[in-house]
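Comments concern the structure below.
With one protein chain withheld, the remaining protein chains of the complex are depicted in position.
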Amino acid sequence: MKKVYVNEDWCLACHLCEYYCAAANSGAENMIKAFANGNKPIPRIRVEEGSGINFAVQCRHCDVPLCVKSCITGALSVKDGVISCDESRCVGCYTCVLACPYGCIVTSESSKVISKCDLCMKNNNGDPACVKGCPNKAIVLEER
Amino acid sequence: MALNYFQPLFDVIRDKDRCIKCQACARQCANEVHRYDGDLDKMISNSQQCVDCQRCVCICPTSALKIVDNPNKFRNNSNWSQQTMTEVYKQAETGGVLLSAMGNPKEYPVYWDKILLNASQVTNPPIDPLREPMETKVFLGKKPKDVTFNEDGSVNTETTPTLELSTPIMFSAMSYGSISRNAHESLARAATELGIFYNTGEGGLHKDFYQYGANTIVQVASGRFGVFKDYLETGAAIEIKMGQGAKPGIGGHLPGAKILEDVSRTRMIPMGTDAISPAPHHDIYSIEDLRQLVLSLKEATEYKKPVIVKIAAVHNVAAIASGIARSGADIIAIDGYRGGTGAAPTRIRDNVGIPIELALASVDQRLRDEGIRNEVSVVVAGSIRSSSDVVKAIALGADACYIGTAALLALGCHLCRSCQTGKCNWGIATQRPDLVKRLNPNIGYERLVNLVHAWDHEIKEMMGGMGINSVEALRGNRLMLRGIGLNEKELEILGIQHAGQ
Partner (left out) sequence: MLEKEGQVRIPAGCAISGFISRDGNRICGDKIVKSISYMHDRSNGLGGGFAGYGIYPEYKDQYAFHIFYDSNESRVETERFLDRHFDVVNLSRIPTKKHPRITNEPLIWRYFVTPLPTKLAASQLDEREFVAQCVININDRINGAYVFSSGKNMGVFKAVGYPEDVGEFYRLDEYAGYAWTAHGRYPTNTPGWWGGAHPFALLDYTIVHNGEISSYDANRRYIEMYGYKCNLLTDTEVITYIFDFLNRKQKLSFEDIAKIIAAPFWSEIDSGKFSESEKQKLKYFRNVFSSLLITGPFSIILGFDGGLMALNDRLKLRSMVAAEKDDMVYLASEECAIRAICPVVDRIWSPRGGEPIIVKLNEKK
């Protein structure tokens, strides 16, 4: 299965992936609208940086997903290897947030439910916005 | 300084309605033009430091940025332009020589744009490159004077070493040091995939790139940086650099700040020392000395590699080329005054040398007049900007072209002409690790391959239109060219007729 991978050699820490991700999952038709009026949609990818090494982190879509195991309502499920969240069933218990070893399940102040990367399955047919937006091919979608 | 005598060259225009304050511009500008101000919760910019490299414009996810010329103007004066005045202010402030980079940007005539190509009509069919074979392979090197025969009467097919190019385009000399490791890797891998050659420049060859040796031309310049046996033996050909179009008559200076560990090892000089290439080769004060170096390099590599001599196009270029053709060199590379550089004194770059079109035309004709055109191949450089420039150069008499600036553009360069600062935002003309990594060679090499493929297709289209199906029939075929808006003397030097004739 194709997954998103990062190559820290080419990550420039421009943080654009966060913005492309946030805009893509905001439901707004473009980035300007997504961020209009002081809106700050939450990205599901985060760039870690420091000591000259940078890389983006988002859900690894683990083969043995601890988040899914820990979910108390069945909101998190695996379909064709992609872990996604049914927000209508999420009760905001945040057990998954504690369980994820990568810190890839994010929360926001404006909404109680969690959000996480689903490889842009819902918003763009599995063509991830972070991969498309990366200016240096540091984030790639590939079979490994 | 309390008083600014000159104003910023550019204005950074930010569309507040579009800006989402993502700060990508601030993170990407090595010149620190953009900054996020938390107190004001907005992006602010310092135009004074902007070099108009367009990196922020390209990276902005909402197209909120524009860099425009600063509309502020000194009082109009046809003699004292704003630029001339600004240069005086700068020099009065610093006491220094003005430095610039890339090619001569002044408004001299571009002869390529005053030459038109022919096409077949009625009496001779154009050839469709999609239907018929169309060939762009060329060989560079000396041709034997006469055919010789083996004892059994068969043709003796041995020749002196040659370079075989899939298309008549090579990447010009750009040293590791003046450009980044990733830029070099992109060029090396592209040359290998394309079946052409790239050129190390005078900075030696990084060990990691020895694997691309079969497509590498190794340069020997006046500083002799990085030259040793393995280096010479690794390259497919050796180029002696006598001059460079952007700065004929002067040497080079790579500041110590750019001589970091890898560059220092590759150049074989201590870290942090300035790398100074002398103006002349101090063992070449005349043509007979050049012959000795040509032959020494051949001796050192057992006569297995062609030797190229690269010169800047200067006033008596034809006579110099004739001397080189008799020096034992296999290929002459001529670099016109619009050729690029990583750093040159502005006055030299903008005022010394001649256009490559005229230099090429007179060299080719001179070598033919002397009957020695086959002694050498002629490669031209110094602002070959498109496939039509390549076609025109070949029709004027070149065997192949070197492209430098066009290759850098493919890698992202926007010709801000600030290479000398070492703060290239595109990761090309810099050694700063955080900037170098902006040029991902996996992307870079592919873009170079695309560029050359595109040009090759276009060359084939133009040749097909002329009814020519192999590039050798285009070489020196000046009948395929006509001048437009040129005077008698220019036409005479170019050896072409005017449009309508």
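Order of writing sets the chain letters: A and B. Residues in each chain are counted from 1.
As a convention for this text, a contact is a pair of C-beta atoms (placed from the backbone, for glycine too) under 8 Å apart; a residue touches a chain by one contact, two chains touch by 3 or more.
Only a predicted model underlies this, so the values are computations on that prediction, with no experimental measurement involved.
Student: What are the shown chains in contact with the chain that isn't displayed?
Tutor: Displayed chains contacted by the hidden chain, ordered by label: B.
Student: Per the definition of touch given earlier, which of B:Asn79, B:Thr94, B:Thr123 or B:Ser286 contacts the omitted chain?
Tutor: B:Thr123
Student: Among B:Glu87, B:Glu135 or B:Glu193, exactly one should touch the missing chain; which is it?
Tutor: Only one listed residue reaches the unshown chain, and that is B:Glu135.
Student: Just one of B:Asp17, B:Asp41, B:Glu107 or B:Asp146 touches the chain that is missing; which is it?
Tutor: Of the listed residues, the one touching the omitted chain is B:Asp146.
Student: Which residue from B:Gln7, B:Gln23 or B:Thr162 sits in contact with the chain not drawn here?
Tutor: B:Thr162
Student: Residue-wise, where is chain B in contact with the chain that is not depicted?
Tutor: Within chain B, the residues touching the omitted chain are 120, 123-125, 127, 132-133, 135, 137-139, 143-144, 146-147, 149, 154-155, 157, 159, 162, 368, 371, 373-374, 397, 466-470, 472-480.
What we mean here is this: only the chains that are shown with their structure count from here on.
Student: Quick one: report the Å distance separating chain A from chain B, using the average Cα coordinate of each chain.
Tutor: Computed value for the inter-centroid distance: 44 Å.
Student: Would you mind writing out the residues of chain A in touch with chain B in their complex?
Tutor: Interface residues on chain A, with respect to chain B: 9-10, 12-16, 19-20, 31-32, 34-35, 52, 133, 135-138.
Student: Residues of chain B touching chain A in their complex?
Tutor: Touching chain A: residues 17-18, 20-24, 27-28, 58-59, 61-62, 433-434, 437-438, 440, 442-443 of chain B.
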